[in-house]
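Complex shown without one protein chain; remaining protein chains in place.
Take a look at chain A:
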Amino acid sequence: MKLIQRLGIFFFLIGLIAFTAIPFFGEYQLSEDQMTSIVKDIHREEMRSILSPMFGKEYSSSFAFVGEYNDLMAGYNDVLKAESKWDQVIWDDYSFPLAKAAVISPIKDSPELFLFLSIGLAVFGGLLYILPKYKNEPTGIKNNGVFHSSMKNKGWLGMLTGSYLILFYVMLYWFPAYLVNLVWMVEPISLVLSGNPASQWFLYGLIYTLAILVMGIRMFRKYRGNRYQQIRTASVMFFQTAFAFLIPEILVLLNQPYFDFKNIWPLDYSFFYDYRIESLTQSGAIGMFMLVWGILLIIVGVPAFTYFYGKRWYCSWVCGCGGLAETVGDPYRQLSDKSVKSWKIERYLIHSVLVLAVVMTVLTIANYFSSFGLLGNVTNLLHSFYGFFIGSAFAGVVGTGFYPLMGNRVWCRFGCPLAAYLGLVQRFKSRFRITTNGGQCISCGNCSTYCEMGIDVRWYAQRGQNIVRSSCVGCGVCSAVCPRGVLKLENGPEEGRINDMPIIIGNDSIKVNA
C-alpha cells in the first residue's frame, strides 16, 4: 500500500474516532425557559412541574441528563397509565430537543472545528485512500483479494463495521438524545441551507450524502473503463445530493413543504398520512403540484419507466437506498445469499411488506376521507408499527447495518415494497432483460457471486437463457465481471424476452432445451 493511502486510513480513523467520541463531550443544564420554548403549549404546565427538579441542575453526561428525564417522565406517565387515563399521558418524547438545548460543550461553541475533525477528516482520509487506487494499472475490473479480506468476507473487520453501523442506526432512530453534540456540529450547515436548526435527520442526511459521494468516487476508480457503471454512479450521486438532500432543505428555506421529488410511495410509506397530505394541500399551487407529482410517479412513472428500462431506472440510478447500496455497499455485494431457499424467503417477505404497506395506506386514506370515523386512531397504531418494524428496524438497522453480513441489498431484496411493485412490472410487462450471449458461458460463477440481489445469474447464462427476474436492479455488475462477454443488459421487444426453450448455439447434432 502506498504511503499516501496509509495516511488516508490514518486520517479516516482519526475522523471516525472523533465522530464516535463527540457525543460523550460536555455537560447538560436545562433552564425553564428552554423547556418552555420547546414543549407544546398543551404540555407546558405539566412539563414544568414534572421537570422542575432538573431546572438549573448540572449533569456531567448525556446519560445522567437523559436518564433523569426518562425517570421523571416515566414516574408521571406510569401513574396515569395505571389509572387508564390514556388521554392525559404525555406521549411526546422531548428528550432530543431538550438535550440539544441543554448541552454545554465545546462542539456547540465551535461546531466547524469538530465537523472538520470528525466528518471532515473521514472524508479527506477516505479520498486519500481511494484516489490513488489502481494508479498506473491498465483499466479493468479487479476483485482481487475480496474473499481474502477481513472487511469484505465477514472477518473481524466486517463484523466490527456491521456492529458499528447497527449501533449507529439504533442510536439515531431510538436514542437521538445522546447524539445532540453531533447534531450541533452540523447546525451551521443546516442554518445556511434551510434556515432551520439541525435535527438528527439532517445529520443523517448529510453523512448519508457524503458517504455516497466519497464511495461514488471509489466506484469511478474501481469500475474505470466501464462507462455504464460510471454514469450510473454519477446518477445516484446526483439524485442523492440534489433531490434527497439539497432541494428539500432549500424548499424549507423558501417556506415550502419539505419534499423529495424522487421518493415514491410505498417506499415513502408516509406519503398518504394525513399530516403530510394536509401539509401539501395547505401549501398552495406548489403543494398541489407535489401531491400530483407524487401520485403520477406511482401510477404512471413506475409502470412506464419500468416498461421501457426495467426497474433499474429507479433502483440503481435514482433511489437513495439504492444509491447507498451501490456505493457504500459495493464492497459487500458478494455476500448476498444465492441459494434457492433464500430466493423463496425473499419472495414471501418482500411481497408481504408490499401487502402490508398497501393495506396500511388504504386504511389510512379511507380513514382520512371518513374524517377518522372509520377506524379512529387504529391507523396511528398501524403507522407506529410499520414505522418501527419496517421503516426503521428493517430498512435502516438491518438494511444498512447488515451490509457486511448479508450483502448490500438486504432491504431492497427482502423488504422494500417499492422494489416489489417495480419488480412485478419488470417481471410481467417490461422490455428489460439480461441477454445471454449464445453459448459463450463457462459457468465460472463471477456473475452470481457479484450479484447483490442474490440472483444465480449463472443458472440462466449457462443454459443460454435470458435473465428475467423481478428482483434484478440492473446494476450491470454481472455483465462487468463476466470474463467471456456473455451478459448484456438490454431493452428490447417483449417477444422472445423470456426464452423458455433456449438453445445453446454451436451443436448441430441435436437441439437441447434447458
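The definition used in the following text is that a contact is a pair of C-beta atoms (placed from the backbone, for glycine too) under 8 Å apart; a residue touches a chain by one contact, two chains touch by 3 or more; residues count from 1.
In the analysis below, contacts and distances are computed from a predicted model.
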Protein name (UniProt record) of the chain left out of view, among "Succinate dehydrogenase hydrophobic membrane anchor subunit", "Lactate utilization protein", "NAD(P)/FAD-dependent oxidoreductase" or "Amino acid ABC transporter permease":
"NAD(P)/FAD-dependent oxidoreductase"
Sole residue of A:Ser60, A:Ser163, A:Asn377 or A:Asn507 that reaches the chain not shown, by the stated touch rule:
A:Asn507
Could you please point out the chain A residues that touch the chain left off the display?
138-140, 143-149, 225-228, 231, 334, 339-340, 435, 437-440, 442-446, 448-449, 458-459, 462, 476, 479-481, 483-485, 488-489, 504-510, 512
